[in-house]
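All protein chains of the complex are present and in place, except for one that has been dropped.
Chain IDs A and B follow the sequence of writing; residue 1 opens each chain.
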Amino acid sequence: MVSIGCVIKTPGNSKNNKTGSWRTFKPILDKEKCIDCDNCIIFCPDSSVNKQHDIDYDYCKGCGICANECPSDAIKMVKE
Amino acid sequence: MDIPDKDLLAPGHRGCAGCGASIAVKLALNTLGKNTVAISATGCLEVMTTPYPETSWEVPFIHVAFENSGAVASGVESALRIQGKDDVNVVAFGGDGGTVDIGLQSLSGAMERGHNMLYICYDNEAYMNTGIQRSGATPYGASTTTSPKGTASFGEDKPKKNMPMIMAAHGIPYVATASIAYPEDYVKKVKKAAETKGPAYIHLQQPCTTGWGFPSEKTIEMGRLAVETGSWILYEIDQGNFEITYRPEERRPVKDYLSTQKRFRHLNEEHIEKIQKYVDAECKELGL
Partner (left out) sequence: MVKEVMTSNKAVAEAVRLAKPQVIPVYPITPQTTISEYLAQYVADEKIDAKYVKVESEHSAISAAVGASGAGVRVFTATSSQGLMLMHEILFAAAGMRVPIVLADANRAISAPLNIWNDQQDSIAQRDAGWLQIYVENAQEALDTTLMAYKVSENPDILLPSMVCLDGFILTHTVEPVEIPDQESVDKFLPPYVPEHAFLDPNEPMSIGNFADPDYYTEARHDMEVAMTKSMEVIQKTCDEFAEIFGRKYGLVEPYKTEDADIIFVAMGSLCSTLRVMVDQLREKGEKVGLLKIRAYRPFPTEAINEAVKNCEKIAVIDKNFSFGIGGALYADMKVKIDKEIYGFIAGLGGRDITPEAIMEAYEKTKAPENDVTWIGLKEE
């Protein structure tokens, strides 16, 4: 059974798909070093850093952008 | 920059790790807000965000085909306005292929007709969804699967089509270039475009880890290098007034940009010099 025209009426339900399983490297964020620039939030392609700078490993694909764009070296990428 | 509680492009999408297209769309939607209807052309964006029965879109979304997002948006906009829904933002996304190649006519018609909408071309400089084939937006020297380097080829042999200026020639109220590496500049432009009455066009450079051949963590760095070398220039044309919106303090040599990407790695000094000259001329013309 599919919906008429395959219309999806559950906005944002791709959250069912936990892309964290794709990860081979994992970002570890050290809040001590954080200067609240929000780069990691703004540039994360997978909405995996929240306002408190906690990383959501359910979706984080481990791309490393956050670590690369962190001006204070607060994020390290470690092998899973 | 304002950080929303929830992004309007949900995670769980199938974009590659480090995909710049999702950053592009997330920032645009967050800026436009919930009162928005989005349209997308076929391409990476559509395929990665709507694998039935899952969608990453938190706002109303419609996709029809590859070459018609301008026309589909025209229909959506007309339907909303005739119902008196004048405050709803209409934003259409197209890849470079869906915009500068196959969708050009449809987009041109939409811009000419004056629909109150924003069109964002997320330009990753090739057909990524189908496996990195060249488009009219592929830059000179880039090796793609249909402009491959070879014994008799150095890759794409024509410079990038100047799409933003083609859009500007339509006389629409707002045209801008942008880069995902300069989010404040980009978001400001999206805001301006949304406030503009009538059609607005933003041509956004979006580095692609898979298609350009660089490590996933370098997506933003690559966008920055493009701008810092003058390979991509940030400007806007607001009601006909041209203005550079970001000036690199000192323009870096294009080699710094080219040498970090697999698609350009085969180029020799002669090619690089030619590209440098081309970039210099472009920068001079635009007053950078």
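Quick note on the criterion: contacts are C-beta pairs under 8 Å (C-beta built on N, C-alpha and C of every residue); 3 or more make two chains touch, one makes a residue touch a chain.
These numbers come from a predicted model, not from an experiment.
J.: Of the residues listed, B:T55, B:T209 or B:Q261, which one is in contact with the missing chain?
T.: B:T55
J.: In terms of residues, what is the contact footprint of the unshown chain on chain B?
T.: Touching the chain left out of view, chain B contributes residues 34-37, 39, 46-47, 50-53, 55, 57-65, 67-68, 70-76, 78-83, 88, 105-106, 108-110, 112-113.
J.: What residues on chain A make contact with the chain left out of this view?
T.: Missing-chain contacts on chain A: residues 1-9, 11.
Note that in this section only the chains that are shown with their structure count from here on.
J.: Go ahead and note the Å separation of the Cα centroids belonging to chain A and chain B.
T.: Measuring from centre to centre gives 22 Å for this pair.
J.: Which residues of chain B touch chain A in the complex?
T.: Spelled out, the residues of chain B in touch with chain A are 1, 3, 5, 7, 9-15, 17-20, 22-23, 26-27, 49-59, 180, 183, 209, 215-221.
J.: Which of the residues in chain A end up touching chain B in this complex?
T.: That would be residues 2-3, 6, 8, 10-19, 22-23, 38, 41-48, 51, 56, 58-59, 61-65, 67-69, 77 of chain A.
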